[in-house]
Each structure stands twice: as C-alpha cells, then as structure tokens.
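Note that one protein chain of the assembly has been removed; the remaining protein chains are unaltered in position.
Up next, subunit A:
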Amino acid sequence: MSYEEILTRYEPVIGLETHVELGTATKMFCGCKTDFGAEPNTQVCPVCLALPGALPVMNRAAIEATIRIGLALNCDIAEWCRMARKNYFYPDMPKNFQTSQYDEPLCVDGYVDVEVDGVTHRIGIERVHIEEDTGKTLHVGGATGRIHGATESLVDYNRAGIPLVEIVTKPVPGLGGLAPEIAKAYVAELRDIIRSLGVSDVRMEQGSMRCDVNTSLNRPGEEWGTRTETKNVNSLRSVERAVRSEIIRQSGILDGGGKIHQETRHFHEDRGDTSPGRSKETATDYRYFPEPDLVPIAPDAAWVASLKAALPEKPSTRRARLREEWGISELDMQSVANAGAVEIIEETIAAGASPAGARKWWMGELARRANELNIELAAVGATPAQVAALQKLVDEGKLNDKLARTVLEGVVAGEGDPAEVMAARGLEVVNDTGALTAAVDEAIAANPDIAAKIRDGKIAAAGALVGAVMKTTRGQADAKTVRELLLERLGVS
C-alpha cells in the first residue's frame, strides 16, 4: 500500500506542541543558574527543590521572552492571566506539581506562515504559555536504561524550574499528503523565528526545543478521527517521519476495520516508527487549579506595544533579502539556515569577505568540524573576521585553496589570526618567479621524456610536471601559475 494511495482514501489532521527552553540566566521562579552540563544538583535551592515554606517569584525576562514569542507568532497578549498547578505523581518535579498555565495562557490566537514548494500554508497558533522544565531522571537497575526493568530512579534537579515555553498549534486539516513536510517546515520556521528573537538556542538535538506531534485520519467528508500524540520527536527530519509513519500505521488499522486509540506514542529515531506509550485516559487527570503562591500577570499595554515595535525582521523576509544579496538559490539558502549559519556568514561578509567566500568556509570546512564535534558554528574556534581575512589572502593570491585549509586548521587550533599562522608555519604561495622558474626547469630536466611529449603537443602530459613542481615547492605554489610557466618554458604557450 503506497503512501500516495492511502492519501486518496484518508485525510490527515495534524497538530503540534512544541516546548522551547528559554535561555535566561536564571530559572523561572528562583535565582538558580541554568548552565548546561553543571554537576548534578548544584543549581538548586529551596524554591526549586520545593522545601517547605519556600516561595516562588516570576522571572521578568522569561515573561518578556514569552510575550515576544507570542508577538512574533502574531498572537494576542492576555491583559490578565494566571499560572496554574498541574498535579501529577512523578519524581521529576519535587513539588509533585508543575507550575504551568491552564485556561489562561499568556498568548493566544496567532499564526505562522510556512512555505513549502512555493506555496504558503498558514498554521494557526492556539496558544503560547509559560511553564517550567522538569528534572532529569536516570533509571537504574535494569539493563536498558529505560524504566522497564529498572528498580529505582536517580534525579538531578538542575533542570527543574528552567523556564519553558509551550507553543500549541490549532488542528491543521486539509494538508493531504504534504502534512509531513509542512509539519517539518512549521517546526523549522518556528525555530528560526525564536532564534531570531535571541530568547533560546533552540537546539533540538540538545533538547532545548522538543516537539510532540498529534495525528489523526478521517475519510473524506467524515468527522475528524481519533488522534494519537507522538512524543520524543527530536529533529526536523523526525517530525516529518513521525507524521508519515503515523498516517501509514493508522490507515492500516482503519482499513482493517479497527479503531484508533487515543494514546501517547513514542517515536524511535532508529526505526522511524512509533510504539505505544501510556494510554491518555489514565494520565490527563491533572487537577489544575490557579497557583496561589504567584500573583496574576497583567502585562502593561505600553510595554507590550514597545516589545512589538522592537521585534526583529521576520526570518522569512530576512532570508529572502539575504538570498538576493548573496545571489544564491533557495535550496542553498535553506541549507545555510538549517546549519544555523545565516548570522555568522552575514558577519563575515560585513568583515570584508565576498558572499561566496564567506559561505564556502562556513558551510564547508567549519560546518564539517562543528558537526564532528557537535558544537555550534560560533564555537568552532574561528571568528567571522578571521574567516574574512583568510578569504582575502586567497583573493590576493597569497594562499591557494590547499594552503588556506591548512591555515584555517591553525586558526581553529588557536594559533592566531590567518596572517600569524601563515608566518609561524611558513605557509605562503611561492610567487617568486625566479624560484619557480628554477623549480620548473629542474622538473623538465628530471623528466626529459614527458617534456618531449609536451613539446610535441601532448599538453595533457603537463599535469605530471606540474605535480612534480608542486612537490618540490611543498604545495606552496599556485598550480595555475606553474602550468603557465611550464608551457612557456617548453615553448608551447
């Protein structure tokens, strides 16, 4: 049964819930730091450990960031709203509840426009609310690290209380077979918008942006079907695959006359499909009630207006502008955006590099290194100014491509600016014609047979002699210059 065939008989409806960990310096309700990778339970205090009598106070920067996200997603900002307690029994929150928002979210009723294959799709935003992240649990005693078979859990509360923004779409019908791609494009656009606001590093692979995907199927003309909620979707690619695999799985059940159970399912990155988790009915009894320890949020209208006026250029507008300026294709621009390289390439161009030169280094050598080390491009060890200086040396003919790569290695290794690395390592294109001519003459003398062939017009044989010259100059000559010089000396130019 092909995917296309399924879509002739069923219409999917999708919905996405995205959690974004804010990049504030401190937690949502206390002054504990939020540094990633700190020793377990060293960024905790009486408030986030829920010691008796401790009282929370909201982080103004987190409220501001949530309002800015809401505004960037075209939402209305509530004039008055409250936090709520979401009660549940699990040790990842020491309070036995999560402080969240329930029926009074801070931002409501917005939208995001998403472009796929040149067509714009408007995804409605139901709500954006502020809550707190949970602690990290480690299940031990079992063989697999999963809770099944584990005998106990170990908990680190450093993450407990870090501000978390939840962004919920309205149900999106009518996408047909494009539903998986549009879901992915929506999450990518959301990521770019939030990154442009500078309120989170939105790294899915590190968990600062996480996605749950709801999917249901109905036959044309019938009511929407029962939905499943797929958790654990931690990359853009997985968003697309999760929706597709649920469409295929659910259609199989419906075709066989079965019913879809409303349940939580887990996405498996390795297999590309989902497996059932807990059943929804037993888990939704959260007994929400207004948080008595926190006073209501009533954002001043003038403050909201000033935040709105100061919103940055929309990523889609900016991408279109830069694409034009850089003279590259939509596809190339998309890979720059996906690599998170838009800003850094822009800065490199501002530092004097050509668009092509800036893009070449950041999307080539440096992107590869960032991927290998699983770090941000900005942390790779080279600055935009250094990359611009490197490209300038290439443009001036002082470095060839191969030497430039070596110089970049030195820069990244902390040996200084490109000029310093060049000087220290003795790397420079040999432009001294006297020295080059000597090397060329030497190569001709050492290879009389090849030289004779070239003189007879077999220009293709020149490669071998160019190679010999490059070898004696330790790669520091410009191959094109060597070739010209060689042909000139042999009288065939």
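Observations on the structure shown:
Keep this in mind: a contact is a pair of C-beta atoms (placed from the backbone, for glycine too) under 8 Å apart; a residue touches a chain by one contact, two chains touch by 3 or more; residues count from 1.
Methods note: contacts and distances are computed from a predicted model.
Taken from the listed names "Chemotaxis protein CheE", "ABC transporter permease", "Aspartyl/glutamyl-tRNA(Asn/Gln) amidotransferase subunit C" or "DNA-binding response regulator", the protein name that UniProt assigns to the chain not shown is "Aspartyl/glutamyl-tRNA(Asn/Gln) amidotransferase subunit C".
Interface note for the absent chain: among A:Thr18, A:Asn59, A:Asn214 or A:Gln391, the touching residue is A:Asn59.
When the whole complex is considered, the residue among A:Lys95, A:His121 or A:His139 that touches the unshown chain is A:His139. Note on the undisplayed chain: of the listed residues A:Cys32, A:Val165 or A:Ala179, the one touching it is A:Cys32. One of A:Ile253, A:Val295, A:Ala356 or A:Ala438 touches the chain omitted from the figure, and that residue is A:Val295. Seen from subunit A, the chain kept out of the figure touches residues 24-26, 30-33, 39-46, 49, 51, 57-63, 80, 82, 87-91, 138-141, 146-148, 150-157, 266, 277-278, 282-283, 285, 287, 289-292, 294-300.
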